[in-house]
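Mind looking over this structure? Questions follow.
The complex is shown incomplete by one protein chain, all other protein chains being positioned as in the whole.
Think of it as A and B in the order they're written, each chain with its own count starting at 1.
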Amino acid sequence: MKLIEKSQYTVLKGNYAVAHGVRLARVEVISAYPITPQTTIAEKLADMTATGELKARFITVESEHSAISAVIASSLAGARSFTATASQGLALMHEMLHWATGARAPVVMVNVNRALAPSWNIWTEQTDSLAQRDTGWIQIYNESNQEVLDTTILAFKIAERVYLPTMVVLDAFILSHTSEPVEIYPQELVDEFLPPYEHPNAINFDDPRAIGAFARPEYYMEFRYNIQKAHEEALRVFKEETELFADMFGRKYDTVEEFMLDDADYVLVLAGSTATTAKYAVAQLRERGEKVGIMRIKLFRPFPVEDVRRVLSGRKKVAVIDRNVSFGHSGIFYMETRAAMYGAKDRPPIFGYVAGLGGRDVRPQDIIDIYEDMKRREEPENIIWKGVRV
Amino acid sequence: MAKKYDFKASELPISPMTLTTTLENPTGGWRSFKPVIKNKTAPCTATCPTKVLIPHFIDSLVKGDLDMAANLLHRNNPFPSITGRLCHAPCELPCNRGKYDEPISIKQLERFVGDYYLDKKGKPPRRETGKRVAIVGGGLAGMAAAYYLRSKGHEVVIYDRNPNLGGYLRYYVPEYRLPLAVLDAEVGALERMGVKFVLNTEVGKDIGFEELKEKYDAVILAHGSSAPANPDFPGVELLKSGWDLMKEVREGARPKVSGKVAVLGNGYTAFEVARVLRRLGADPFVIYPTAKIRIPFSDREIFTLAEEEGVKFFFAKVPLKAERRNGKVILTVAEWDGKDIVPATEREMEFEEVFLAYEGTADHGFLPDTIRTDGTLKADRRSGETPLEGVFVAGESVSGPSPVVNVIYSGRSVAAAVDAYLRGRTYTPESMPEVVGYERIVTDYFPKAPRVPEMRLSPTERIHSLTREEVLGYTQELAMKEAERCFNCGFCNACGNCYVFCPDYTIKWVHGRPKVDYEYCKGCGVCSEECPRGVIDMVKEREF
Partner (left out) sequence: MSWAWVEVKPNENDLMHPGHLACQGCGATIAARLALKVLGRKAVFVIPASCWSVIDGAWPQHALQIPVFHTAFETAAIAATGIRAALDMKGKHDVHVVAWAGDGGTFDIGLQALSGAAERNENIIYITYDNEAYMNTGIQRSSSTPLGAWTTTTPDERPEDKPKKNMMEILAAHRVPYAATASIAYPDDFIRKLKKATQVKGFRFIHLFSPCPPGWKMASNLSVRSARLAVETKIFPLYEIEDGEVYTITHWPKGLPVEEYFKLQGRFKPVLKDPDRLAYIQRYVETQWEKLVRLHEASHGYLPEEARATIRSAI
């Protein structure tokens, strides 16, 4: 019997899928602070560490800032480390997100996308994670609970190959609190995929060094250069590891997912669980003979410029649907997609739509409306609000 | 400045992890003042006529190295067991500890270490120089000179008219004050060192001065000041000699004296004669020429002892006349203002006996005129050099009556001059580094502690014995306790403060001592400030 055949199929909420991914990755130090909708991750991991199902130290900190600080430190002390948060919590961590990158701590964090206050809002929106774009973290967005589990495991593998912190992102409630069938792999197989964690610069009592000492202008920039190089490397590593993952676990992921794109003139670009809704809508549109497909962005940092260009070049029109907004400009995926396409051959006009902020539902009809709006429009616009009462 | 590197990005570690140490930064360049570890002179040593290395020997005592303590002590004082009993201890007056609580009992510590070492000392020199030195007079000065010259490897022969060495100490100073056993041990040590004694031989009578000069490479005149020097007043010949009394008593006689007796004198001997008389059962009165407050410091101790024992005093009085009436001595005295007799202050006093106890004077009769002027010797006070080549003078024969420690210093410094002379070198008097004042002492490091009193007989116990030693000194335990009080001013005793407090770890600890690493020392001055005993100075590095 092949190891993969020992997998268990179960129905899991997205947050529990995270917890199982963390367990399978044999994480050693966990630190988390409760915030809706992340709480059930912390609860499940607390259970797992309490029962011994997962042999890890769970540090029940007093803030997200401390949660991330703890795991950066534990990561550089040689332990595989994990934290999870959302929204305000992620914003509070901001300082340490830069720190994790600068220190080259390959921690993995799950962020459950939630809107930022005020007004208080606990529902899904991508602005929290996208606002951390420039912190140097690898960011991976997910569409399903299975993908969440798989990506959690993959995230450790990638992070620990390039020594960059990695953020696994899922949507509040739509994934985090929604049950879906999930395949849970046997531990032995995950162990084959993910070797024990080691960091060459981890705290070493036999060779005492200072990690993070201040560097004068004559040295600082080379370290920053190396972080950029690590991100470039991460893109290759992402490809390699998703290939290997597909071989071992039978599920293939890529930097972007292409849906019904073979002959598509029109492409809808989006990320996260909204893609599922969009796929349903696109299928309906296809039945009507519309030549439309979807490009779902999975890897946001490093940004897969080449894949985006390959997929979008030569299309008639592209609509980017953002569940986020960078005030004063546009949706963030839109901005990134357009930037990637600048200078590409056969560049299509790109239309930016902002929809579903603060957990407002994005229904199949909304997607169809967007598609039709795009088709109608002559000139692209940076920011077209979908469903706002004005 | 910091060392520059030219790392390429590809050469860097993954995390911003250090690759080397701050030893690359020679921070000594920040310095404008530099600490200099330099021993200084303690006020006690500076005041001690013979410059005993007091903080040094006390430190060894504290560390339990009694032999080292003795060695350091003997470096400038060959006879600590004698000074430990007889010295007037001027060293204790300026003791910095005295400004904090009470001065260190240096004299008793000296005595303790001296007595500990008494039977151990007396090693012959390692090398003989072949030079020969004659010393005229085996008193304290001659003995001291002999000690140092012999330890330098010279052949030393002491000529003394008495049957044994020691002079005044042996024949006059009472047993209760200086046991003969102590003196014998010191003489024994000289013997063991190889000093030769020619006894019962008076220079000028049994052997000529010129003969000595010919036979020896150098001659030291240390014949002392023991010739009587009584004032001249009518009836003085009727009075008894205090000196003779002391001598008799020292030899074991116990003459009967009782009732009111008087002692006439001008110094130590007068007080001592009175004390002997008290012990013999008399009721002595000392008639003393100056006011009480004018008693010199060197005689204060003995004065206090005498007073405690019931000796009475008439101060600022001088005798004018003595008569014998009905078996009593009637002494006419008058007030003395220091220069003249105060008019109309004459009065008569009646005593059973009156003893003359004036300090002696030197008799240079045996010496050629070339080195004499009016009864005093022409000699340099420190080196003892005289106009006659190879002839030196030491001790009271040149200085007149002096405290024991001054006499010892004279012997020691003259020995140094003679040694230089014998080696054909120029004699340079020893110099002392600067003195450490109280302001340099960080008293915070010294808990207040009263001076440890030495064991003594009570005045009542004292007056009942002429042989029992009156001061018993310290046990080892008491000595250690007292020694620990010492600030060790100006003497690095390796306390470790500078090492402990150096913010830059540039005071290294090398072979048990601090050493400044100037390559890195930033010159903050903490070591200097925290040195409890003023050993570390901050010296300006350069001019601005």
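Heads up, the rule we're going with is that a residue touches a chain if its C-beta (ideal position, glycine included) is under 8 Å from a C-beta of that chain, and two chains touch if they have at least 3 such contacts.
As the structure is a prediction and not an experimental result, all values here were calculated from the model.
Undergrad: Could you tell which one of A:Q8, A:T60, A:S179 or A:S313 touches the chain left off the display?
TA: Residue touching the chain left out of view: A:T60.
Undergrad: Sort through A:N15, A:T40 or A:S81 and give me the one touching the missing partner chain.
TA: A:S81
Undergrad: For subunit A, which positions touch the chain that isn't shown here?
TA: Missing-chain contacts on subunit A: residues 28-29, 31, 55-57, 59-63, 65-66, 69-79, 81, 95-96, 99, 203-205, 208-216, 219.
Undergrad: Since one chain has been left out of the picture, which residues of subunit B touch it in the full complex?
TA: These residues of subunit B touch the chain that is not shown: 2, 5, 7, 16, 18-27, 30, 62-63, 442, 444-445, 493-497, 499-506, 509, 512, 517, 519-526, 528-530, 538.
Here is the rule we use: only the chains that are shown with their structure count from here on.
Undergrad: State, to the nearest whole Å, the distance from the C-alpha centre of subunit A to the C-alpha centre of subunit B.
TA: Each chain reduced to its C-alpha mean, subunit A and subunit B end up 91 Å apart.
Undergrad: Can you name the residues of subunit A that touch subunit B in the complex?
TA: 76, 102-105, 163, 199-201, 209-213, 215, 218-219, 222-223, 225-226, 229
Undergrad: Which bits of subunit B are touching subunit A when the two form their complex?
TA: 4-5, 7-9, 12-19
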